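Note sheet for the following structure.
The excerpt is restricted to a subset of chains, each kept in its original location.
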Amino acid sequence: MNVHWLNGYRPGHGLPRAFYTDPEIFAEEQARIFRNSWFFAGHSVELPKSGDYMTLDVGGAPVVVVRDRDGKVHAHHNVCRHRGSIICTKEKGKAARLVCPYHSWSYAHDGQLIGAPMMGEDFDKQAHGLKRAHAEEFDGLIFVNLSETPSPFDELRDHLSPILKSQGMAKAKIALIRDYELDVNWKIVVENNRECYHCEANHQGYVSVQYDSENDNPDLKDEIAERLGDCRIRWEKAGLDTARVNTSSNNTSEWFRANRTPVRKGMVTESPDGQLVCDVLMAGFTDPDMGTARANTNINFWCHANSDYAHTVRITPVSPTKTIVRGYWLVDENAVEGRDYDPEKIAAFHHEVMSEDWEICRRQWIGITSPGFEPGPYSPTKEANVDRYVRWYASQMTA
Amino acid sequence: MNVHWLNGYRPGHGLPRAFYTDPEIFAEEQARIFRNSWFFAGHSVELPKSGDYMTLDVGGAPVVVVRDRDGKVHAHHNVCRHRGSIICTKEKGKAARLVCPYHSWSYAHDGQLIGAPMMGEDFDKQAHGLKRAHAEEFDGLIFVNLSETPSPFDELRDHLSPILKSQGMAKAKIALIRDYELDVNWKIVVENNRECYHCEANHQGYVSVQYDSENDNPDLKDEIAERLGDCRIRWEKAGLDTARVNTSSNNTSEWFRANRTPVRKGMVTESPDGQLVCDVLMAGFTDPDMGTARANTNINFWCHANSDYAHTVRITPVSPTKTIVRGYWLVDENAVEGRDYDPEKIAAFHHEVMSEDWEICRRQWIGITSPGFEPGPYSPTKEANVDRYVRWYASQMTA
């Protein structure tokens, strides 16, 4: 590619402007990163039964994810091998066979071409099955990978599962899905998500519930230590993994991370006042004060799972200058809307944080795309994770 | 041009993705095809009198078509030779002279510059007439060609006229014009129009009136043969050309075709129930069961003319990803709206077919522009005309 890192990029600093605007670089990202890595597709509970499917965009490619009769999840390019129509036309649906709406070629859940009328004697059905992607499912999350030689999935699952498996997302239901369409490059969104340097000036609500911005505050040193100690004891008793309990989100692995953080003393969940927003707890929890199970990947996923609800995010880059962020809010499968929870109240906390972040992103976008922009230095303490993310990104683009 | 057919295109298969999206290829198409071929501009009856003009886009060029005092039709670039303003600013109008609205340079119907105030002594009016295009008119249709050395028009007229001259479009009136703005490449629209492989799954209304999709149906073999026989006799008696009467639309010439098809037994026109939608027949017909005179070109035109109304289409490519399709519906000049016909009922049949096709096009577009798209094989029987069209297109682009 025509990108010369050593000329434009200084480690410890932000990326040069072109990385946020150049269509060629965007095309490289879609190929090298989004179609070549484990992309968060959605939740297992969105496809409860055989034939249930969902469609999505992965690195610019329309993809269909479908559950077969044996409960296994498959992912395919949602593109007919005849003249290229998309096959599944809805975002979610159910189909015994995947039938193309143009000329009725039909495919099995595993992608094999079953029917193709009038194609003549020489036509080879075997050679015209759907182009397959890889799909993996664990703890209620579905990831897909369009690479023909995907990187091992184990490293991601083995790191996230100890933290997430206790959160009950596999036995949840979707309380709310909300799409945010942002006129900024996707990396602006991820970089913003990788630091809390900006929290104090921008996220009053978040800061009032979390300790992220207080790790350097001498006045709270004792409170935080006490809170961590208490939580570790209770959580260990409840069978949770306590090896990664802390109050920050420092990266612990190459391109993903997971840990568990307590909310502030006297609070139990991420809500405007720190109190429960759903009366039925997830995963059979009895103690509501289980902190927040956090996880993310550098590609397109993050998660904040509390005792009463879980919030996840799927990022879809659409163009150099457009990104769709889908927010999901999940509650326990036994919770009843109206009785146990109100979707708007479940979403309130993270919806506010995200709305504040989108305004930040919008303002940064104007400056970053300016001819006067020059990437500045990162705070060695407060932005270490952003620096780590950008170095990882650089390695992906030059590999 | 930077297109390497032999690498990307396999005859018998669809075109590679770039042909639907690449702005350079689109620019080549506009120059090689749309500004270098006979482009359907509109109907003679749109310009009944001297000075009547219409403006349109031909291959990205604003063009004006105007009828002069002797009844002859002229076509010009609708661009002032001074500082480039368009001259005729309305879609349709009337003008004794073509006067530029910017600085009032004025041109005759034949394009000669007549007035140009204050341009000084040395200014050569002769050298600054409107850039001319070629214009031809037959059987009520107007075609223009922006090439300086246009291909002979005779071959097109001589093939279409025997079928169309009997349809009365030269003595018709416009019942309705409707523009469809589609977010797809123009070739998607033409390819879709070249086969009825998709009809059964998508066009219930069309199929219930036409035999196109039944040519392989053994149950209807006898009915079709009988129907064709009966029609040939009656139509010959009525003076129609019966050399090209059949029930399919197989291509018969290089880049255009024309034939006549019967509608289904018991029906007389292309309407939802196969019965007349205009009480006054065109062209002095007395027998309403005259079938459908069909014609098309590979460039931008098709026509379905029945005994009571004619439907034509003009395709205008706007960008690689945008196409405007104009539908015209004509009735006999003596038919009176409200008494003899309702424009919406005249348009209902083809409006429904087109709406169904635009949805097909939209879905194919998403898949074709995907990185997972790979052009598939055509059905040797059902898509022979698409294959022929694509081969012709390839020849135009490599000539």
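We just call them A and B in the order they show up, numbering each chain from 1.
One rule holds in what follows: a residue touches a chain if its C-beta (ideal position, glycine included) is under 8 Å from a C-beta of that chain, and two chains touch if they have at least 3 such contacts.
Here the structure is a predicted model, which means the values were calculated and not measured.
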item	value
Homomeric complex, total chain copies (2 given)	3
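What we mean here is this: only the chains that are shown with their structure count from here on.
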item	value
Subunit A and subunit B: spacing of chain centres that average the CA atoms, whole Å	49
Residues of subunit B touching subunit A in the complex	14, 191, 197-198, 200-202, 216, 360, 363-364, 366-368, 370-377, 379-382
Complex contacts: residues of subunit A adjacent to subunit B	30-31, 35, 59-62, 77-86, 89, 101-104, 118-120, 123, 128, 131, 146
